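FYI, not all chains are in this one, though none of them got moved.
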Amino acid sequence: MSLAANLSSKWITVSETHPHVLHAELSRAPVNAFSSELWAEYGGLMDRITHEGRDVRALVLSSALPKVFTAGIDIADLGAGAPAADDARKSLATHTHLKEFQHAIGSPERCPFPVIAAVHGLVIGLGIDIISACDIRLAAEGTQFTIKEVDVGLAADIGTLAYLPKISGNASLMRELAYTARMFSAEEALRLGLLSNVVAGGREGVVRAALDLAAVIAQKSPVAVSGTKRILTHSRDHSVAQNLEYTAAWNAGALQTADIPESLRAAKARSQPVFAPLRKSKL
Amino acid sequence: MSLAANLSSKWITVSETHPHVLHAELSRAPVNAFSSELWAEYGGLMDRITHEGRDVRALVLSSALPKVFTAGIDIADLGAGAPAADDARKSLATHTHLKEFQHAIGSPERCPFPVIAAVHGLVIGLGIDIISACDIRLAAEGTQFTIKEVDVGLAADIGTLAYLPKISGNASLMRELAYTARMFSAEEALRLGLLSNVVAGGREGVVRAALDLAAVIAQKSPVAVSGTKRILTHSRDHSVAQNLEYTAAWNAGALQTADIPESLRAAKARSQPVFAPLRKSKL
């Protein structure tokens, strides 16, 4: 059965563009506003791919809409909230809601393969949370970003502020953008260290670049790539000494892989190596 | 009573330039050398504003002297030290002194509003500690910086080495600058990730840019901005997972703010939102 079979949902179209590569496109016109239903769909997609053990080795996330990646949270979802017996219970219900929301948007981190965000047009509010939790970020020339939350009266709480201090390289600029909610360009995002690269050719250009990158990654040993991802994520959150110990424990098992001799064999033969899936699919 | 009333002191002039915006200018001629008295005054100012609950929403720190932000610590303060009964007690007295000094210079981090450093001319030694503890750093073209401490025979101990690895983006350059005490330009500081931006127009130019930025921030919801500041500071020092949990706990209460409907109302009406102060002033 094909990799992408049955994965598409109401507002997310999933296709297999190269072997082991999935392309997930957001398409909730007019602006990909994230209602609770959409973010549940989004988190569910990533977790389902991971749980079912499909042999995905890279995934590209983009928007199918011509002018916008996402305008962020669906404003209709703000403020509502279930009625509660008192203010503390309202706070508690909010806490529970936020944890579920964070869990869904944080799903790329739980995938054993890299997730590449390829953005264009507008990337607003929740859009920054979404791409911050991905492994790699590419933007089309002309993309405009904004950490919009303060303009709505709140602090970003779904990942932006948790990730940015660790994935970018200029705390002064980061705070300026987070306090002002002003638009910033792809070039400024690059200077912030948020993006790998800015790509010409609009939406098509950035998606093509991301899929090409995904295709390269998909040819690598999945033991090597998934281990690299796991170790980098651990490294972000631990000291150098703690990470070296964890890495040694991890690779103690992972180095017993057949992918190493296969890689050496293929390099010598100047052929493409062939790697087994990470695990048996549950499908 | 005005925001800035009674805040000016011997060597720091405080004025209110825009609604909710304070401008604090260092003016201890000839070079803003920081004696114990000056840094106590500096830390005291920040803590007093915070404690009294004045409705400040952004503060700009700059120098009133034409050619220098600060030449750093007042050399007369070095080495002296109280007489002590033995070498260990001397060490202990030094430890106590350093903790007080760090506490004063670290005061911007304790403010519920952003502090923007707008520097020009020379930023030497303690000057780097001071701006590192601020939220945002802007420099005039031609500003010269130096992590001067090794030239005086010591390791920087008031914040520079604690902050730099977390607020900049090039550890190799950071270590080069810290080991050599060489001058570096605003452009190199930008490349290091220490600055948001380099601004033309000398002292006036950078101060104007900073005050404009402060004025923008001061129009935002103080619940949103102060929460963003607190969460970013927490994020710098904790793992992603720890920060997400903290953020959810924080926003569980903060999302009950009237600033959200007010923001939505004003956006729809294309008017400027009006926000209550964070808390009642003690004045």
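First chain written, first letter: the chains are A and B, and each begins at residue 1.
As a convention for this text, a residue touches a chain if its C-beta (ideal position, glycine included) is under 8 Å from a C-beta of that chain, and two chains touch if they have at least 3 such contacts.
Computed from a predicted model, the values in this text were never measured in an experiment.
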Check your understanding: So 2 chains are in place, but how many copies does the full assembly in this file really have?
Key -> 6
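To be clear about the criterion, only the chains that are shown with their structure count from here on.
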Study note, to complete from the structure: Expressed in whole Å, how far the mean CA point of chain A lies from that of chain B is 33
Point to revise | Residue ranges of chain A touching chain B (in the complex, touch as defined) | key: 75, 78-79, 87, 90-92, 94-95, 98-99, 102, 106, 149-157, 159, 161-166, 168-176, 178-182, 193, 236-238
Practice item. Sort out for me which residues of chain B touch chain A in the complex. Key: 114, 135-138, 166-170, 193-197, 213, 216-217, 220-221, 223-225, 227-232, 235-236, 239-241, 243-245, 247-257, 259-264, 267, 273
